[in-house]
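The complex appears here without one of its protein chains, the remainder shown in place.
Here the chain labels run A and B in written order, and each chain numbers its own residues starting at 1.
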Amino acid sequence: MAQAVFTGSFGVAAIWFGVVVFRTSSMVRSALALLFSQAAIGGMFLAMETEFLGVLQIMMMATEMAIMAIFMVMYMMDPGGLSEMDMTHQKRASLAAGVLGAFGALAVALLAGWGPVEVQVPAATAQVHDLGIEIMERSMLIFETTGVTILTAMIAATAIAIQRRH
Amino acid sequence: MKGSLSGAREGRPSALRRLVAKASADDLCAFVVPGPDVARARGIDLGAAGLGVAATPRHAGVILLLGELPAGLKKAAAVAYAQMPRPRAVLAVGAGDISPLPGPDVSVAATQADLAAGVDELRRLFAAGAFVEETTAFYADEIETETTYACPMHPGVTSGGPGSCPRCGMDLVPRESTGGSGHEGHHGAHDSHAGMGHGSVDEDAGGHGDHGDMGFMSMVEMTQGTPRSSDGLQMEWADAPFGPLFPGLPGGLAMSFTLDGDTVAVVKAMRGIDGWGPESLDDVTAREFPERLAFLSPLSPIAYRVLALRALGVAAGAETDEETLLGQVGALERERAASHLGWLSGFGRLLGYSWLGENAGRLQVALLRAADAGEVGRLEPEVGKFVRRVIRTPLLARRLEGIGTLPGDAEISGPVARASGLARDARAQGTGYRHLGFEPVVRDGGDAFARLRVRLAEIEQSLGLVRRAGVVSFTEVKPAANAGDVGVATVETPRGAATLRVTLREDAVEVLELRTPSSVHQGFVGAVAEQREVADALVGVASLDISPWEVTG
Partner (left out) sequence: MIFLVLAAGAYFVAVLERWATKGRFSLKGPVVSGLALLGRESLVPRKLDRIFFEAAPPLVLVSAVLAAAVLPLAPGLVVADLATGALFVNAALAYVMVALLMAGWGPDGAYAMVAGFRFLGQLVAYSMLIVMPITAVAMRAESLVTTVVVTSQATLWNAAYQPLGFVLYFLAAMAVAFLPPFDLPVAPGELAGGVEAEYTGWRLAAMRLGRATLVFTLALSVTVFYLGGWLGPVLPPWAWTVLKTLVVTAVMLWLGRYVPRLREADVLAWGWKYGIPLALLNIFYVGVVLLGAA
């Protein structure tokens, strides 16, 4: 019961912060609100007793969102949000995409075969161990290709961004 | 004797507050105007007197005004004082009238002993009167701010009140700037984010696209046409003042950097120090002239005194005798070593290299306090060891190489020139020096590291010259000259060659020409700092060793 309450409140917090992302005009507040939204999702993971995933989510999002904040300050015109510009673009298209996405997510959540609910959650240390075994055995190919793909993308992006030197 | 501070904090003195007051009395931190470099150049050791030195007025409890200050610096000090959190105090050390600041809480003469006594008095005042029932606010013209409204996309479009921009229709955003006579305070950069466009220094840069309907704009479109900085990153432009009371730069040096992220895009160096300079040399009698010229240059007074004396001597047609010449050489060289050590100390603080900052400062003060050539000689081995250790610092070369290079064969002099492979040294022609066997120290590289090596080598060389000269002082013989005589002299100050041409009218001296090395070097601040990361820009500027007191506009 307590678990459901915690998961629920973290979920609500995540949604609320997500809304704040678009309600505020300040770029940095927007980025950091997104950070706290993701951290709330991490909190949800923790409430659902998946410790590793929760900690990982919280950790990754801190760094990622901080970097995103810097990029927003760099590229956006009014990072302080003082002129109260309307930050939304392409309203119809994004509305349509949002609604479609919501239906899609609901469909996946309700119709996918998740399997039976685990009443006995394995202990956290066992979870870490099992995750490690999973990555090394069954999912190794997936993670390796993903890792190499990301690395390639990083290198390619850097190479493209470097201006030609004469 | 006052019972409380002029800048006390409001509150009824209770037991807890008395404890806090006592604590703040023990932990005094001073913001030095014009700067700790001037304090050291006068032989004053702030640490020994019990004062810590603060990098910013917000972390200081005492503002220390040292020596007679020019009007421009007094205004800057007023702005700094307004930024200090209460309880705060004003300590005047050998300063005259310090308006617009409030009257000093403690006023002493500029010697170490007097300073220590003054600090004790200040402690007493803090412990007793840090909290008072009623306080008065500090107000000065300089801290007035005026609010103008500007368009975030077009910073050039301004108006006195809110409205919308005629070019793009966006709402105007309020932006503040400090008033007074347009002077920039230490921390006046509060208008950096409110609606500063991105790279729109030149608002007519093409390619901005049509903003009439504020349709979807990609980032590429928005940043098209705006000047790019050297690291390729397009960031928000912000104006930041660096000086005149900036901790990493010589006190009094005022510049304004336009920062593109953390790269310096544009540098505007302010001309010298407001209210100082050759105009205050008018109508000075020949008797007082050397003293006056020395007074105007607190970082190297002896060099300018010798310059004045020699110029007047040439005007009078008198020959300086051997003994005086030797004494002048000794004094000049001692000052040179001290000046370079002082520069090293400030440079060390800028670099975040605390060991260098502290020890160079200590050696400088010790050198300046040495009573005769014998004492200087006793310092020589310690200084030699210090110099060798500095050169061996790991990562120092890495930090400094390639920074601060100057374009081509500019009209530079002094260590800056000698670090670029040019053997320019006014001492090479000096009669006194030839007897003592003098060779200019020359290095290659023309960057901050080469300048560091030149100055380090010169410290050792100067101390050697002092030893061979055997004296560090000379008696001033004021030659009698007639009206209409013209005299010219050149002296190698620690920063470069300074030339003075004077003529006499009645009993007053008229300066026909005064060329100082810092005036020339200040012109290169832009070349050294632009398109560099902030820290590198500051290192480059500091490596030029500009004395803002000498800048003649």
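Just so we're on the same page, a contact is a pair of C-beta atoms (placed from the backbone, for glycine too) under 8 Å apart; a residue touches a chain by one contact, two chains touch by 3 or more.
Keep in mind the model is a prediction, meaning the values are calculated, not measured.
Listed by label, the shown chains that the missing chain touches in the whole complex are A, B.
Only one of B:A71, B:V132, B:L379 or B:L396 touches the chain withheld from this view, namely B:L396. Considering the full assembly, B:S24 is the residue among B:S24, B:S462 or B:S519 that touches the omitted chain.
For chain A, the residues touching the chain absent from view are 26, 28-29, 32, 35, 51-52, 55-56, 58-59, 62-63, 65-67, 69-70, 73, 80, 123-125, 127-128. In the full complex, chain B contacts the hidden chain through residues 9, 17, 19-21, 23-24, 26-27, 52, 55-56, 58-59, 61, 83, 85-87, 130, 145, 176, 186-187, 189-190, 192-194, 238-240, 246-248, 259, 261-262, 348-356, 358, 393-396, 398-399, 533-536, 538.
Quick note on the criterion: only the chains that are shown with their structure count from here on.
Between the Cα centres of chain A and chain B there is a gap of 50 Å.
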